[in-house]
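Sharing a structure, written as structure tokens. Questions coming.
One chain of protein is taken out of this complex; the other chains stay put.
Per-chain numbering from 1; labels A and B assigned in written order.
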Amino acid sequence: MEPDTNAADGAAAPPAPKRESQLRSFLRHRAAVASGGILLLLVCAAIIVPLLWRYNYTQLTNSLNTPPSLAHPLGTDALGHDMLAQTARALGESLMIAAVVTAFAITVGSIVGLVSGYAGGRVDMVLMRFTDLIMTIPLIALAAFLANKAGSLAGPQWLHIAFVLAIAIWTWPARLVRGVALRLRSEDFVLAARASGVSRTRILATHLLPNAMSQVLVAAPIIAAVSILAESGLSFIGFGVQPPDTSLGVLVANAQGEMFTQPWLFYPPGLLIVLIALCGNFLGDGLRDTLDPRGAAMGALGLTRTARETGTPPAKPTARPLLAGPDIGGPGDALLSIRGLSVFLSDGTAILRNVSLEVGKGEVLALVGESGAGKSTVGNAIVGTLPRRSKTYGEVRYEGRQLLGLGFRAFRSIRGRAVSMILQDPMTCLNPVFTVGRQLREAYVHGRQESRGVVEARLVEILAIMGIRNPRHCYRQYPHELSGGMKQRVAIAMATCNEPGLIIADEPTTALDVTIQADVVDLLRNHCVKARAGMLFITHDMGLVAGIADRVAVMYAGSIVEYGTVEDIFERPTMPYTKALLGAVPRVGQAAGRLETIPRVITASRNLNGDSCPFADRCSVRFDRCAETPPLLPLGDGHYAACWHASSLAVEA
Amino acid sequence: MLLEARDVKKSYMSRRGRKDSHGGVAAVDLVSFGLYGGATLGIVGESGCGKSTLLRCLVRLETPDAGQILYRGADLSRSKERDLREFRRHVQWVPQNPYSSLDPRMLIRRVVAEPLIATGRRDDDGEVTAALNSVGLGPWAAQRYPHELSGGERQRAAIARALVVSPQLLVLDEPVSALDVSVRAEVLNLLQDLRTEYGLAYILVAHDLAVVLAVCDRVAVMYAGQFVEVASAEDISGAPAHPYTRALLSAVPIPDPRAERARERILLRGEPAPLSGATIGCRFRSRCPVYLEVLDAQAKTQCNEVAPTLQQAGGSSHTVACHYPD
Partner (left out) sequence: MALRYLVKRLAAGVGVLVGATIIIFLLVNAAGDPLGPLEQQQPPVPRAVIAAERLRLGLNKPLPERYLQWLAGVVHGNWGPSIDPATNIGQQLAQRIPVTMELVGTALVIAIILALVVGTIAAVRPYGIFDSLSTPTSFFLLALPSFWLAVLLKQLGILYNQRTETQTFYTVGSSSPNLAPGIGGYILNIAGHVILPTVTLALIHYASWSRYQRAAVLDSLSSDYVKSAVLRGLSYRQVLWHAVRPALIPVVTVIALDIPALLSGTVIVETVFQWNGMGAFLLQSITEDDPNAIMAWFLVAAAAVVGFNLIADLAYALLDPRIRYGT
């Protein structure tokens, strides 16, 4: 047997991943960077212009109502104010108020949100009721009322206005942060910290706060945009900044009637507000893409760019032209015949390399492999649901007809009728807003003339055959009322109701309990036998394969590495990967001994390029010839293995 | 005895808010077992049987509603956080999903060191490296972020985090279900090695019987919040007494085509019963092949009215909760 290598200890460290600093990542967002730049420019202008410009914003000159000129770049108004000075002052006021509001809203909102989200229970309920109540009051109304009252208080006016607006706006970041805190509270890493005895405060500080802060940072520029719109609106109706002081909203209010006669009074302040708000939104977008790319902060299941797959590495792109696959043999007029199928992503990565297989009528072919091997891709290629920008080569023939490249219309006659597919997760494959019956009917009805009653009776019968206890009731139910096992049975009913010739089952039982799984697998097998349908059964579970398959294709890194009858594969595994895979499965009744593992990377990969055997860098019997990709070599009787050792290692029957 | 549970019960308000007489859904209903130092117990059950809830009660992430959890003889089921310090150091929890069990914003080094800090010890590089070594990760791993590691490596890191404080008991919730087949083998081997080297005790929960049997000496089968059979690994696979255990065994696929196709499948009708508050009698009877096909009406009354409790069956350490375990 193969030597047992658990080479992780002492093995060379995998190459350090390229880490992009957050700054660099942010700088790639041109819109966000430009927005940040513009905002910075405006802030500088608001500070510098009043210092350097010869006119003061309260100063009255002798030129009344003059359009823009060298002396007055933004013209003058009816009283002789220089508009550049006024606009700069207004810009400064508006920006300052927006900044203060943002700071205040974020601080108060974050505190409330964190406390509420992490504490949960009654505290959360009370705080959220309070927040909700504030949120039901229209912002401008509240602000106008408070600003009016605050007018009599001591202190600078802009501070009052900022305060007043902040009282209305803090609710939004509070809700945001609360959402983050709630989600994080039940994340596994927080639970693990609690189970290790980490104190609550520490968890808040080290786990919750950084994650929440990034969300807050993303929200900040958007809050600023909202603030400036709110402040200018308030000032426009007369309850914000009061003369002699000015803000952008006041300027617009003053210029209301003069839009055509003195456009230089009307457009600049309005356009400035738009510019600031736009920049704020773009900046927020850019920050979001940098700091919180697709749930990275939430530890979601989506792998980010630098992650590596678990069982198999992604297929390396190959430079050599692709050959047609070998003659696989099997019955002459196979139901499904795939030759030389290769699929490349838009960036050139190969996810399938030269795959060839066949499924005959009434035959079950199991496609086995770990994640990343490309098995689902084969299924997708057959039914035409590959990602949009991928390139496909080769042949996929169903009853002789080439399926690759068919358009939506052409595929319509095939999908669900001749070829159907069962998806992995029953929880999400049924539309939650339509009844089971309706979804079944849709699948069944195309091209049939029968009346509704007849159709319903037939479908109820099918549901009964699927093992659903109360089919008539189930027909009228919505998916959320069914259990996982029942949903999968409905999915199988939908896939088989038109008696397709070929069924593709993509990990149909992964999400089900093992007792239900046995039932469902039996169901599938019986259907295939009765209807003489061929089935492509995609799975990672070798036990299932042993139970249901007639023939097996083992996949690794986008290629088929071994192919044969189920006895061939289990009793005479030839390719080292197949052997390792079989040895890795724990068996009931087997003494609790060590399981076979596949080493991570034994040899440095500098000698290996896209033309070598994909398994070479983890293979314990690798030798020189493995620098060349082995094709599927025949071992006799329809058994093939893609390994140069094939002839010598083929075990006698 | 290292850890013992006595009649632990944990309920949740049923989602429909219906007022049961017991005030809710019993996710864990009167579970008892004992574990000695260095021993391993595997808990097998399907979705909704309450095994994850039981684990969370055992590590005091949740407080049980009733019953006791004794650590070295001291009842901790109601203790306050500050009294649990020692307990938390000696009993470590490894969560299920390696993709979410490590804070994505923290370097592995910090992640593994966290329990050290929590138990008031110094954040020592040496301890971190030692922990990483013992799970087969080199020092390079300490400088990586979780998303830069593969699933198997992440799971090892999670185990390293548990090991860094030299615990006596590891509680593992589905440690390999999110991993690929070949990677599972690595982690299962690792668990065996760690046990041999450090004398760790395990409580391991899984829905895959083969996984449990690969690591654990003793197995408890759980259904609808209760243990229905507890026995050694050999007895569970060789001489299962409870009908559910037998059905479970027959449902686990065997990677051997001749054996798999030759064997007789015991199919259970229906779905795992939705947990409801008060149930009289045996909870399994709606699906039990013995009840439905073999027993006569008179024999059924026993199952209808009396909930079976764990009784001796066969060997000395083999208990089963069934009225007709034959």
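Just so we're on the same page, contacts are C-beta pairs under 8 Å (C-beta built on N, C-alpha and C of every residue); 3 or more make two chains touch, one makes a residue touch a chain.
None of these values were measured; they are calculated from a predicted model.
J.: What are the shown chains in contact with the chain that isn't displayed?
T.: Within the full complex, the chain left out of view touches A.
J.: So one chain is hidden, and I want to know which residue out of A:Arg28, A:Arg129 or A:Arg625 touches that hidden chain in the complete assembly.
T.: A:Arg129
J.: Using the document's definition of touch, tell me which of A:Ala334, A:Val396, A:Met421 or A:Val561 contacts the absent chain.
T.: Residue touching the absent chain, from the options given: A:Met421.
J.: Just name the one of A:Thr385, A:Gln402 or A:Asn526 that touches the chain not displayed here.
T.: The missing chain is touched by A:Thr385.
J.: Could you tell which one of A:Phe163, A:Phe239, A:Trp264 or A:Phe344 touches the chain left off the display?
T.: Missing-chain contact among the listed residues: A:Phe239.
J.: Which residue numbers on subunit A touch the omitted chain?
T.: Touching the missing chain: residues 129, 132-141, 144-146, 148-149, 152, 225, 229, 232-233, 236-239, 249, 252-253, 256, 259-260, 266, 270, 273-278, 280-282, 383, 385, 408, 411-417, 420-421, 423, 425, 428-435, 439, 442-443, 446, 478, 480-481, 491, 494-495.
Throughout what follows, only the chains that are shown with their structure count from here on.
J.: Compute the distance, rounded to whole Å, between the mean C-alpha positions of subunit A and subunit B.
T.: 31
J.: Where on subunit A does subunit B make contact in their complex?
T.: Subunit A reaches subunit B through residues 6, 8-11, 13-14, 16-17, 19, 187-189, 191-199, 202, 206-207, 210-211, 296-301, 303-304, 306-312, 370-371, 469, 483-486, 513-519, 522, 540-547, 549, 566-567, 570, 580-590, 592, 594-598.
J.: Along subunit B, where are the residues that touch subunit A in the complex?
T.: 46-47, 59-61, 81, 84-85, 88-89, 92-97, 99-106, 111, 114-115, 117-119, 133, 136-138, 140-141, 144-152, 158, 161, 165, 179-186, 188-189, 192, 207-211, 213-216, 233, 237-238, 247-261, 265, 267-268, 270-272
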